[in-house]
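First the structure, in the form of structure tokens, and then the observations on it.
All protein chains but one are shown in place.
Naming follows writing order (A and B), and every chain is counted from residue 1.
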Amino acid sequence: MDLWHGIQIGLQTALSWHTLMFCFIGVTVGTFVGVLPGIGALAAISLALPLTYYIDPTDALIMLAGIFYGAQYGGSTASILLNLPGTATAAITCLDGYPLAQQGKAPLALFVTAVNSFVGSSLAIVLVMGFAPVIAEFALEFGSAEYFAVILLGLVAASTMTLGSPFKALAMVVFGLALGQVGTDINTGQFRYTFGILELADGFSLVAVAMGLFGVAEIIANIGQPQGVLHKVGKIRFADMWPNRSEWKQIWWPTLRGTGIGSFIGALPGTGPGIASLMAYAVEKRISKTPERFGNGALEGISSPEAANNASVQAAFIPTLSLGIPGDAVVAVLLGAMILHGITPGPNLINDQPQMFWGLIISFWVGNLMLLVLNIPLIGLWVKLLTIPYHLLYPGVLIFICLGVYSADNNVFDIFVVLGFGIIGYVMRRTGFPATPVLLGFILGPLLEEHFRRAMLLSKGNILIFFERPISAVFMVISLIFLASVFLPGLRARLSRGRASTAD
Amino acid sequence: MRNLIKGFGLGALALAATFAGPAAQAQGYPEKPITIVVPFPPGGSTDLLARKIGEAISGPLGQPVVVENRGGAGGTVGANYVAQSDPDGYTLLMGVTGSNAISAALRDDLPYSPTEDFDPVSIVISSPLVLVVNSESPYTSVEDVIAYAKENPETFTHGTPGVGTSMHMAAELFGLESGTKLVHVPYKGSAAALQDLLGGQIDSMFGDILVTSEYVKAGRLRPLAVTGTKEHYLLEGVPTMAEAGLTNYAAFSWQGIFAPAGTPPEVLDKLYGAISDAVASDDLQALFKERGFLVEGMPPAESKTFIASEVEKWTKVVDAAGLKN
Partner (left out) sequence: MRRPMPSPVLPVPERKLPKPSLTRYLPGLTVVAFGLAMASVAVTYPLGSLLRPGPGFFPLVIALILAALGVGVMVEARAALPPEDREPFAWRAVLCTSAGILLFAFLVERIGYVPASLLLIGTAALGERDNDWIMMAVVAAFMAFFGTAVFIWGLGLPIRAFGAS
């Protein structure tokens, strides 16, 4: 079947009134779920899934997928306005989004994220349409050695992006790695650091860690504080949102780079949007001529990661739809939904179910367009949230956080986890330890260990495997160059500074 | 911590229940909605089965049946929750091979015992697995695999969704029965293992019949044998392990409804009656067929014996393979 024919089938499916309706419901629910702190796309889709047992499978999938990518649009809102990220991706958006909001540029920041999300998604959909099977076959070339190399690059790139004291930042990356060790060892089934608590056998929940370190800690730090400049919000005019010419220039390339990184990471099964955002941010900061602006409200610091996470979400459908291998945890639930509806995803899906495949793809376009139209007017509404005094806002936010983490497994244990990390997060703030590196180590650490150990198992303990396999070797070399570019100048500077201060 | 608190509350409730007398309680059963706990997140086959059964038994029992997902630790968090619930027939578990048999064999520190803390209502379905290799690999039969593995010990790899899953156990049993030593390559979930099998990173896997049959149809994977005792209708022409030379070999995964131990027998019988009617219905039969399930529908007593035999079987395998944690 050729592309054009496929698009026609897709248009017919996606533009029927009931499909449009389900798509709209999906993206709307997704936007709101993304905005609410604590409840992420994964929880929302899991909870909505049983509701779809009784509707047409294509409609069901289109709606659930809409929740997924819709949540990526909404996810940045609470981060930018209130410094309350609900996911790992949103934690990256906080880094520059919140400072922008503090400078009174919240409408601009929200507008830029909406546009970037749209651009990132749209370009990635083109990839899914045109090249899904080719890309999926390429992704199969990635064994554990390659994954290890890619994730190592991610860790190296991202560890170097931190602000402030390098020892504290590095210590926090490693603290994140340490937290990632809690749970069942994949290779042996050994429980590590679970202390007899069965709920810890799957490790700490990422949402609970993120909501604790950022959300609860932020709330504790703000209680009883005088209210800042935040709440002086007047009427939002379109001019407040629309970037001026130099701002457009600022975000143009970062958006494309972010899309590229996101599409690549998304197409690799088992990675996810969090890693895509992290890498996009790190790369942007690395190649920037003015890296010191990052963390203080650099527009590139939100546009590249936002484009990347949306692109990765769309690209995650590549392995799913062409091979039946889910790209990340959320897509895995969608795949489960297909099986529930009697459609077993596999390499024949595109040929066996052209209507579903193309309908879904076209619905991505439709859905993203709806999201853009939906989100821009909502900016005014969200910014109005800031006019609510903080002391009236935070008790409600706490409830959302508690219910959000509870909903993942219907287990109150995660509420204790979120509180524990909230207190740790507050103490870290007080003592100048940054929280983002913790999240980074926590996400990447377990993957790094898993793939290193599997690569060792499969190569019978040959450590050179990482350099013998070509794809892996390329990434290893890039990592080394990265390390050298960071540490050589840094080391030199620090040495001379060290000499200067001792001479003092 | 949570269970401790729960324990106090339940202790008081249990005391009250003892005075009321279990028989008196069982008579009007069910008087309020019944909850079936699924120890996995929504979207899996266990979830679907629980919802379909819940829907089918709700009418005859005259009460709503609610499905609750309490995932975590391979099903053991949800199973533990039900094990500590009141044995009054209002909280049930949709248990599986991992949560209600293998975990007991594998772990000493499991907070519940699959044999002592549950009264099974019915083992509802079973499903065999299939040994598959990449279609570009040289292995065309179980014999080939055994011959290769005997000549090259600890070289032939098999992927699983994790330690202690039924796929892992099926492979360990294969090693024991054939006298070979395969390399176990555990993954996080079966999709990741399948990905590496398709990419040629690992040699084989004991896979779910429904999912792998799609790749067999597409010519990407080659089935060598099914682990059940007879041919499976989704993979016609594929021999069983017994037919392929391993005469004593049989391994299944199964799913069933469990009540906490101490549930009155009248309640178990009433539930079993409703479940066995539901299982016989056209609706569920069609679902089973579509998903590659084999219908079991065992009554409570038979289920109890079956669980005991499963625990014993997998304990032997775990001990022989030295997997105990």
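Quick note on the criterion: a residue touches a chain if its C-beta (ideal position, glycine included) is under 8 Å from a C-beta of that chain, and two chains touch if they have at least 3 such contacts.
Quantities reported herein were computed from a predicted structural model and do not represent experimental measurements.
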item	value
Option touching the unshown chain, where A:A149, A:L177 or A:L371 are the choices	A:L177
Sole contact to the chain not displayed, among A:L123, A:I424 or A:M476	A:I424
Residue in contact with the excluded chain [from A:L42, A:A332 or A:C402]	A:C402
For subunit A, the residues touching the chain missing from this view	36, 39, 44, 47-48, 50-51, 165, 167-168, 170-171, 174-175, 177-178, 181, 185, 187-188, 190, 192-193, 216, 219-221, 223-225, 391-392, 394-396, 398-400, 402-403, 406-407, 410, 412, 415-416, 418-419, 422-424, 426-427, 430-433, 445, 449, 452-453, 456-457, 461-463, 501
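Note that only the chains that are shown with their structure count from here on.
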item	value
Geometric centre distance via CA averages, subunit B-subunit A, whole Å	34
For the subunit A and subunit B complex, residues of the former touching the latter	46-47, 49-50, 53, 140-144, 184, 186-191, 196-199, 201-202, 269-270, 319, 323-326, 332-333, 335-337, 339-340, 342, 344-348, 409-413, 416, 450, 454, 457-458
Of all residues in subunit B, those that touch subunit A in their complex	1-2, 41-45, 47-48, 51, 67-74, 76-77, 80, 106, 109, 111, 157, 162-164, 183, 185-189, 191-192, 194-196, 198-199, 201-202, 210-211, 213-215, 217-218, 220, 290, 323, 325
